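Removed: one protein chain of the complex. Kept in place: all other protein chains.
Showing chain A:
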């Protein structure tokens, strides 16, 4: 694949991510933090997010499966997830977490279960998207091209 084409695809893809609400402005901030001294910053952070979040999701699943659900503990986990997702700009995961937390406050087990599924779904979706994005970027870099700056700023 040609570099230019790949670059266009990347731009298109990134745009679609924003349009579909997977990402928000925070991701752009994150991108801005990446510079020559810190070239893999975004990838590092995002992979850290995935590791961390997978662990959190497992914890959440086991916590909700217990006989007496400790909603405080669940809430803390969700809070963490929400914080980290908002930090990388994974908007839909964050939104799902917000709903999740409100069910936790109500101590609504059923709602929590449903939200867990929702968050998981969103999380994996986001993971997929990010992986595609990074793959594309790496391909471009491998082809000797440069990552085009994301132009969308106002969402």
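Structure notes:
Throughout what follows, a residue touches a chain if its C-beta (ideal position, glycine included) is under 8 Å from a C-beta of that chain, and two chains touch if they have at least 3 such contacts; residues count from 1.
We adopt the following convention: contacts and distances are computed from a predicted model.
Set against the options "Sodium/potassium-transporting ATPase subunit alpha", "Calcineurin B homologous protein 3", "tRNA (guanine-N(7)-)-methyltransferase non-catalytic subunit" or "histidine kinase", the UniProt name belonging to the omitted chain is "histidine kinase".
From the options A:30, A:69, A:99 or A:113, the residue with contact to the unseen chain in the full assembly is A:30.
Across A:19, A:48 or A:142, the single residue that touches the chain missing here is A:48.
In the complete assembly, the contact with the undisplayed chain comes from A:88, out of A:6, A:60, A:88 or A:136.
Along chain A, the points of touch with the absent chain fall at residues 26, 29-30, 33-35, 37-38, 41, 44-45, 48-49, 52, 76, 79-80, 83-84, 86-88, 153-154.
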